Every structure is written in C-alpha cells, then in structure tokens.
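The other protein chains are all here in position, but one chain of the complex has been omitted.
Note that the chains are named A, B and C in the order they appear, and that numbering of residues resets to 1 at the start of each chain.
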Amino acid sequence: MSEKINIAVIGTGRMGSVHVGNLVNRIPEANLVALCDIKLDVVQAVAKQWEIKRAVQHYQDLLEDKAIEAVLIATSTDTHAEILKDCANAGKHIFCEKPLALDLNEIDEALSVVEQAGVKLQVGFNRRFDKNFRQVRQIVKSGELGRPCLLKITNRDPALPSLEFLRASGGLFLDMTIHDFDMARFQIGEVDEVYATGSVLIDEALKEFGDLDTAVISLKFKDGTLGSIDNSRQAVYGYDQRVEVFCLNGTAMAENETEHTVAKGNLEGFHTARVEAFFMQRYGPCYVEEVREFLRCVRDDQPVPVSGEDGRQAVVLGYAAWKSFHENRPVKVSEIAG
Amino acid sequence: MSEKINIAVIGTGRMGSVHVGNLVNRIPEANLVALCDIKLDVVQAVAKQWEIKRAVQHYQDLLEDKAIEAVLIATSTDTHAEILKDCANAGKHIFCEKPLALDLNEIDEALSVVEQAGVKLQVGFNRRFDKNFRQVRQIVKSGELGRPCLLKITNRDPALPSLEFLRASGGLFLDMTIHDFDMARFQIGEVDEVYATGSVLIDEALKEFGDLDTAVISLKFKDGTLGSIDNSRQAVYGYDQRVEVFCLNGTAMAENETEHTVAKGNLEGFHTARVEAFFMQRYGPCYVEEVREFLRCVRDDQPVPVSGEDGRQAVVLGYAAWKSFHENRPVKVSEIAG
Amino acid sequence: MSEKINIAVIGTGRMGSVHVGNLVNRIPEANLVALCDIKLDVVQAVAKQWEIKRAVQHYQDLLEDKAIEAVLIATSTDTHAEILKDCANAGKHIFCEKPLALDLNEIDEALSVVEQAGVKLQVGFNRRFDKNFRQVRQIVKSGELGRPCLLKITNRDPALPSLEFLRASGGLFLDMTIHDFDMARFQIGEVDEVYATGSVLIDEALKEFGDLDTAVISLKFKDGTLGSIDNSRQAVYGYDQRVEVFCLNGTAMAENETEHTVAKGNLEGFHTARVEAFFMQRYGPCYVEEVREFLRCVRDDQPVPVSGEDGRQAVVLGYAAWKSFHENRPVKVSEIAG
Partner (left out) sequence: MSEKINIAVIGTGRMGSVHVGNLVNRIPEANLVALCDIKLDVVQAVAKQWEIKRAVQHYQDLLEDKAIEAVLIATSTDTHAEILKDCANAGKHIFCEKPLALDLNEIDEALSVVEQAGVKLQVGFNRRFDKNFRQVRQIVKSGELGRPCLLKITNRDPALPSLEFLRASGGLFLDMTIHDFDMARFQIGEVDEVYATGSVLIDEALKEFGDLDTAVISLKFKDGTLGSIDNSRQAVYGYDQRVEVFCLNGTAMAENETEHTVAKGNLEGFHTARVEAFFMQRYGPCYVEEVREFLRCVRDDQPVPVSGEDGRQAVVLGYAAWKSFHENRPVKVSEIAG
C-alpha cells in the first residue's frame, strides 16, 4: 500500500525486538523492510522469527537504500549519536530510543545535523503515550481545574537491574529519573531549578561506581509550580507508576494499573493484585502508539510529538540532578544548558 | 431547658443500654429521666453508670408519671406489643425497637391502640439513617438517574449468633432479612411478590429448629423494579452491608466502610482493612440519629420517619419469605397482608 | 512450522472477523489457510485485509481439503448445527461460537455426530478465559476460603441491541444470561433449580415479541450453594461485568475493568472512568486465549476446556429460565434436560 512507510530497525536487542514485533503485528502504517544488529546471529534470529527478508550487521549498509524512508534506532546509548548523524545525512527520518546520548556535546552535534538534513527525529519517551498520563494532561490542559500548583511523580522499578547494566547507564538520574523529567515537562512545562537527594539502601555495591537506588528530587518550574519526584529501584509489589497534578481548583491523579481486579476477603481483610509487573505490561501499548504517531507525522509531514529538543532537555535535567546531588544544593537548569 | 423531651428507657439490655448511653451523651434533645428493666440488678447498674436517678423494675410504675413524655422500648420482642399498648394508653410517645412483634395480630392490635391514643410511634429501623444508604436514596429520588430497575442488597453478619438467640429470633427472614425488607421499601417502595431460597451451610444445628444461615431472596416491586437480597450469617471479613440501586440512566452503590484506610503492598499484592466489624461500628451513628429525629418529631408534632405501618410491613415480608421458602414458590405479599 | 494447526474460519461477520485478526496476529499456534462466508463480497474483503489466499462462499468446499485440520464456526446461530455435523463428519476439529443452537434436539444430534466422529469440539464461552474470573475460580477451587455459599453475577450490557437482532436472539435468557449460566457452572457446578423474574423497563417494543430487558435469576445448585444473577440491557456507565463467590471463610470478587486509572477531584468530589465500553474492550484477550487453548488441545490431543456438553447445558438453563418466567415458578433443570 502506498501509504505505508518503509522502515528499518537498527538494534534488535531487548527494546529493538519489541519494536520489531509491534511493527509486524500492530502498526499498519509500517512496512518493516530490514533489520540490523552488530550481533549477526541475533539479527538473523529475529528476522527469521518475524519473517523479515533483510538482516544486516552494519547499519551503513542500509543508508544507500532509497526505499528505506525511516529508521528506528534501538542500539546501545553510546552509539546513538553517530548512527543518528549518519541516518540524517542519508535523509532517513529517525525514531530514536531514549536517551539520545549521555554526552551533551554529542547530542547538540547530532541535533544540528538532523536540523540541517531536514529529517524528522522523534525520541522514545513512551510514557507520554500512556492513556492514564494523557488523561491527566488533557484534564489539566483543559483548564477546568485552574492552574497547576504541584506535580508529583512516583517512579519505582520492581527490582534492581544488573550491576553490569547500571555501570553503563548514566546512573539513576540519567537512566530512570530521565523519564520523570520528560513527564514533568510534558505535564507542566520548563523546569527552572532542581534539587536532588539520593541514598543507597538496596545494594551497597552501587556505591562503588557512585550510583543511587533511592531518590527524592524537588523541582521548581518557571511558572512557579512546584514538583516532587520519588524513585526507587525495588518496589516488590510491582512497577509503581503514578502521576498527580494538583491544581488551584482540584487535582488529577493517575493511579497504578493492576494485574487483575479480584479482591479476596478473609479474616485478615482484603487482598488485591500486584501492580502490573514491569514496563512491557504497563507501557506495552505506548510502544505501539509512539511509533504509529511517528509514522503518521512522517507521512503527513507534521511535527513529531517528542522532539530532539525534548530528548536533549531530559538529559540536561539528569545532569542538573547529578550536579545538585554532588554539590548538595539546588541547581539552576541554566547552569547545565547554558 | 424547656425544649428537651423527658424520656424513659424500658429494657436496658444490650440495645437498651446503647440507647441510654446515646441519650445521656449525644442527644441534646433528650432528658433521660427513668430506666426500667425486669432485671432489677441490671437496671440499677445501668442507672448508676450513667447517673440516672430513677430505676424501676416494672414499666407500669412509669405510666402514671405525667412528666414522662416519651418511652423507648428495647425489651425482648415478645413483650413489645403489650408494653406498646399500655404506653400508648398512658399517652406516651413511643420509640420501639424492631420487630414490633412476631405475631401479626398482636401488631395490628397494638397499632390500633396507638392510633386511637394519638401518640407517635417510631420503629427502630436504624439503617434508614445510615449516611451511605441515605445518599443512595437521595440520588435515586432526585430522578437524575431515571427510574430504578434493579435493587441489590447484600446483608451478611460477621458470625453466627448463639443457637439460643436464634431459636427465639423468628428465623433468618424475620430476624435478619427484615432489615433488608425495610431497606427495600425505603429505597424503592411496595413489594408485590417474594421468592426466597435458603440453605444451611454454616451450622447443621440450625436444621433442628428449621432456621437457615444463607439465603437469596428475589423481589418484584409493584412498579416493575426487580430486587435481589443475599444474606449470610458468617462473613469472616466483617459486617458486609451493601446496597445498589441500578437505574435506567446510571447506578448508585453504597460500598462497605472499613476499619482503616491503609493499604499494605508486598510481594503478594495489596492488603487492606476488614469491613467494619459489626453493627455498633457501622451503624453507631444511626442509633443516635434515629432517636434525635424521633424526639424532634415529637417536639414539633411532625410525622415520624419510620411509622408503625413500616414496622408491620417488614414483618409481613418476613412471613412472605418464610411461606415462599416452605412452599418453594413465589408468594404475593397480599397473601400475608390480606 | 510443523506444530501449527491449519485452520479455516467459517463465517466472517462481526465475531468471525475478530477471530481472523487474532489468528493472523496473535495466535502463533495457528496457520489460517481459508475463509468462508455466505456473503462472497464480505469474505473476499476480509481475505484481502489479512492477506489470506483462500476465500470461499460455501463451507462444503473446505471439507474435502485434508490440509485443513480445524474449523472455527462463527456463522449465524441457526446454521451452527448443520455445519457442525458436516465438519465433524469430515474429520475437522471444531471451535464453535455460542450458542451451539437454539433447538435442543438439534444440539443433541450435533453432539452425537461429533462424538461418533471423534473430533474435538470447543464452544466459545469466552468469559471462562477472562483473567479476573479465572482468578476467582482459582482462589475458590484452592479451597482456602472453604465451601462456596453464594454466587453473584452481574451482567449488564451498555446499550440495548437493535430490535432486529433481539427478535432472532432467543431472548434475554438464551442470548445474554446464557453467559452467566455458563459462568455459574464454571465457578460452582451443576444447577438444580432456576427461578427467573424479568421486566421490560427500557423499551416497550420488546413486549411485542415477548422479550425482557431487565432480569433477576435465582439459582439453587446441586451442592446447596445459592446464586443470583442480575441482567440489564442498558448500563450507561459501561459494560458491567462482576462475579462474586462468597464462601464459608471469605469471598472472592471480580470487579470491573475501567477505561483508565485517573481520578479527578474537584468541589463535587472524585470522578473516575467509565467501565470498559463493551465486550471487545473487556474480553478481547479472551478471544485470543480460548482459540489458543483449543489449538493446543488439538495439537496435544487433550480434552478441550469448554465441551459440547457445556454448550448444551447453558442452553438448557436458558430454557429453564424462560419456563420459570412464563409459569412464574421455580423450574428444575431436570424438567428441561430430561
């Protein structure tokens, strides 16, 4: 069908293969024409599973192919900037997983190339597509509750990732809180100042490389709204994902989704389900919706819903949080972004 | 203060002493002037506890006292009718615990005497004063949800009463469901037909005297609304008291009240409180409100909110349920009330 | 892949096309090889949409094809029995939408043919695959709450179907309550007696052909458990689907699923989402799971989870309900099934 966008997926690891499955089964706007992964056996297995004809090891091999209109980048973070630039220069529209990069200079360079190339770039902040958080935003933006006063975000993983993963992750504020910084900008707007506190309470091993597993971050927005984010790497009852925007004339609160709706009553009281286990259960539909929206924007030449600048700002806020933590003082966002 | 009503309590057992405590502490409209109980030691102890000056063994001793304007009858059910008649003949306004009596002829005689005497009679269907059930009724009566279609009542005790109590109780439909029959009339209106099913699932000993511990009762109201009541004598998670009125354009559901609002989350999920333990926890405020309302009606010469006829109809429905159960067929209310 | 079952879908209308989409995208155990619908343009359009190579008008054309191991029948109810028999005689395993038929003799004949042919037959009682109702059953069957005492089922559609649909539906008890009868057997076991009440409160036009839009049905199970089902054709707040199994030592209640988890608080109180709109939103995953389970049973030669006898019993209970309603008396299931 002429309206489908020909797309290739670069990086077919954990997140990449989720996108591949979605592109095949749930995204009618896409025509998935090629896969790429530096691990040839991995990409070949994924290609076989989903019956994709072309599987290559080096993304450079895809750049010449004029039939490929868009790429979805889901490689490791340290490779994003280079791939982004090459794809942009080759005239491909780009959907890139978050974070864009961990180095702000690299990000700036990449965004500059993207801009010059005139291609579209959308960053994978999937939570903006969660129906509950969207409902909160819609209620607040409608104005019926008056101006926002307080933003509260709870973001807690069910279990600590591997130390190996954490070592390369950029640390709590750049790996985990980065989602909350983007959510804060999505719900309220620009942040003026960040104050971050953190502790190591789950696993002492994190201290070796200066990471944290528990944090509370205070935000001051430019419009006077105040915010608070709390993070933990170990919520044993499930993936705790809540957002509240408290306004002058009311509040809008997105509560957790649960595994089922059954309440068991016995002598001890009532017992209900765990929170949805992890991101694939909670945000599964978002991974579909964000890519559909990207493809529709490519097709209709509309601005994408999560821009490169959005991707950059979340990283800036992550660095502001780390600086705040290390210097134990509130840090202006302008100190980083300057 | 001249506006207070002088009242005496006849019967100071379990329910009577609850009323005494309320009259002393929580009902400014009352001036509690005398207590009466056939067990002299009981009434004297209660009088001492609450510092009531007059305590008598025989209610007849109170009838001559012109200063006593009203009586609250909380004696055993089999004595209600006689005391009612004597008090009415003595010109006292009467608040009488439910049921009025277990014999319909006795009820009719008593109501006739009350009518001739021109005194007020209110029956103790306390649940009509529960804030949640009142809220349901108010929503439905406002008409905003359209006409009622279905009434659902769940009424489950936390634990089986003693066999001794049950033997003299009139059985499940006259002791327990009677509250639901009154609630049905309070929420919807007159019942046309009753179909009652029941089982003995908790304690086989009930079979000896033909009682039940579990029941489902279907109702057809005169206006076409349908109803369903379910009863059990053993809800181990607490006193389960729910009412739903489902209407053409929506529904109004009163959920249970709980012991506290805390949710504990752990690996198994979330754990919340038991339902409020029993009638004193759930309906405590109703016992105050019903008597205050009675006294205000006496003082202002207004119709009472739960009439003698209301008390009679609930008993009629109890008999209809028993007849339905024994003959295993739907029974018209007119078969009993005729 | 050799483990996939070759299947054809007969009937590609509303429900059939849902199954087609699932078979293509969400059921790895299936190889969908052919479609059939008496409306040729319909089946050709569906075939094109999902890229299925073979589309025929007459199911008889598929029977000879030895490569087709199983069929999914989603035609109109009045054709089920004949197609069932022909497919069984052709040696195809069969998944058939509910109800099997509206005529008990036809059902008996079809089941007899199926038995002789030795093929598997599963009936489409999808709600048995709902995760919430399964959780209730698992809790109850584990025995931790003691024996069941009361079963309560609420089943309310969001809006009245067309009169045209209703006229051919078998009426409320055979079209709508039939799901609840199957759920009753799934949760508790065999029903001994049914008492059905009903009203026309939504649309007077139903009276012309003797149908109902509102009902309360009482059940007595063979083991002494009591049950109550309530139905309405118009729950404006969404598709109200609740089940409670109340037991000697506790209760298990499946509550509704909602459109989102956001609570908006303002001067009037809190406002939360509608119940999931209708069966595709609520039971979408069940349509996938029931067919996957069927295919696994075919592949591994295991008994199917919803048998032909299950399909028959639900229809028997529907007739018992109609008989009870028309004669206004409790009806033994044995009066119908005899």
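Quick note on the criterion: contacts are C-beta pairs under 8 Å (C-beta built on N, C-alpha and C of every residue); 3 or more make two chains touch, one makes a residue touch a chain.
The structure presented is a predicted model; accordingly, all values stated were derived computationally and were not measured.
Residue B:262 is the one among B:40, B:168, B:205 or B:262 that touches the chain not shown.
Annotation: of A:24, A:226 or A:297, A:226 touches the absent chain (contact as defined above). Among C:107, C:191, C:219 or C:273, the one in contact with the hidden chain is C:273. Residue in contact with the omitted chain (choice from A:95, A:125 or A:237): A:237.
Considering A:59, A:246 or A:270, the position touching the chain not shown turns out to be A:246 (whole complex).
If you put the missing chain back, the residues of subunit A touching it would be 147, 149-150, 152, 156, 195, 197-202, 214-216, 218, 220, 224-228, 230, 232, 234-237, 240, 246, 248-251, 328-330. Where subunit C meets the chain that is not shown, the touching residues are 235-238, 259, 265-275.
The chain not shown here touches subunit B at positions 25-26, 131-132, 135-136, 139, 144-145, 249-257, 259-267, 273.
We adopt the following convention: only the chains that are shown with their structure count from here on.
Seen from the Cα centre of subunit A, the chain whose own Cα centre is farthest off is B. Two copies of one sequence, subunit B and subunit C, touch each other mainly through matching residues, since over half of the numbers at the interface are common to both. Located most centrally within the structure is C, per distance between chain CA means and the overall CA mean.
Superposing the C-alpha atoms of subunit A onto subunit B requires a rotation of 180 degrees, rounded to the nearest 5.
Per-chain CA centroids place subunit A at a distance of 40 Å from subunit C. Shared interface positions of subunit C, defined as residues touching 2 or more other chains, are 249-251.
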